[in-house]
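Complex shown without one protein chain; remaining protein chains in place.
The block that comes next holds chain A.
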């Protein structure tokens, strides 16, 4: 670390690469990175206004931030909070309670967590409350008393908001929204969710207390912006210590995003999903390939990374099956063709397989039935076949109805890629009738 301070601003190539990795990994991997949000100025301003009204003017409020996964809900909120807390007269006037639907799985836990985050555990002591509402009111009241400044406002952040709607009677939500409507203590309730239908989850009495303010993060960018996003994620900042290295790196990134093959790959990913997180998945794999001996990103790196990203994992698993297991898959494929995807049982699969074995004069595939059953069970474990009814139904496993969770094209492709696939097996798979 201390080396960076040396007067001479050129670093060794190893140090440069290490620094590049550090900077870019923080951007890509760290979910709490504090880079500048991109393309959400409107929403940012809106949210900041709302929260300022609570904190400065003591107006209670509630708002939902809605957007698909990885579209930057958390990032938007965090950047607004940083901006808010950075304002001079606000700091110390506001308390933040951060809840998450994944962690506070019921309202008892949530209340305990709120108490803890407000530092009121000692005040509560052994006190017992009649109701949830009483308890919450006491907490907010205690905030006022303990402090000379009675206008302290509380921001309740509820990440994974939809999960709170599953709590019994939605008690927490009801009480928070209720307080946000009556002007006891100024509070703001900010919910973050990826469910667009979130309002339908709320009970009527809860819904009616919600302000119905929503901030949507759905802005679907066009491809041009996507390329800019891609560039921005990879460019080195101005204050990179080794200027000439940064210059060269950034030059290369700009050059890269004009490359035809790179554009093709980005297009493919763009049409699959437009969010930052899936772009990050791609970039992470690109970044893994940056080493001292490969110190710039080349189009080939992107091609390879994209290939890894879009690999079909079922095809991978098929690749590692034994020949016997593969034969069973083919038998099931034929059954699917004959019976139009009706479920079948092991006995039928075995029968189909036997037909194939008997047509061949030689006995290469002639295994005892229990050996075949073991192979079938392995497919079961890999969840390539799925039982139609639960295990509770008492039925011999040979006759349990199952379904194959692969489609024909996946199977045929796997056969093409299968190492040293016997020709007769291939022909059998290709034959139209069993």
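By our rule, a contact is a pair of C-beta atoms (placed from the backbone, for glycine too) under 8 Å apart; a residue touches a chain by one contact, two chains touch by 3 or more; residues count from 1.
Operating definition for what follows: contacts and distances are computed from a predicted model.
> So one subunit is absent here. Using its UniProt record, which name fits best from "Ras-related protein RHN1", "3-methyl-2-oxobutanoate dehydrogenase (2-methylpropanoyl-transferring)", "SUMO-conjugating enzyme Ubc9p" or "Origin recognition complex subunit 5"?
"Origin recognition complex subunit 5"
> Give the residue, chosen from A:56, A:288 or A:357, that touches the chain omitted from the document.
Here the residue in touch with the unshown chain is A:288.
> For the chain left out of this view, which of A:169, A:316 or A:416 touches it?
Within the whole complex, the residue contacting the unshown chain is A:316.
> For the full complex, which residue in A:22, A:45, A:254 or A:268 touches the chain that was left out?
A:22
> In the whole complex, what residues of chain A lie against the chain that is missing from view?
14, 17-18, 21-22, 25-26, 28-32, 68-70, 74, 100-105, 109, 113, 116, 162-163, 194-195, 277-278, 281, 284-285, 288-294, 311, 313-314, 316-317, 319-324, 345, 347-348, 351, 364-365, 367-371, 374-375, 381-383, 394-396, 398-399, 419
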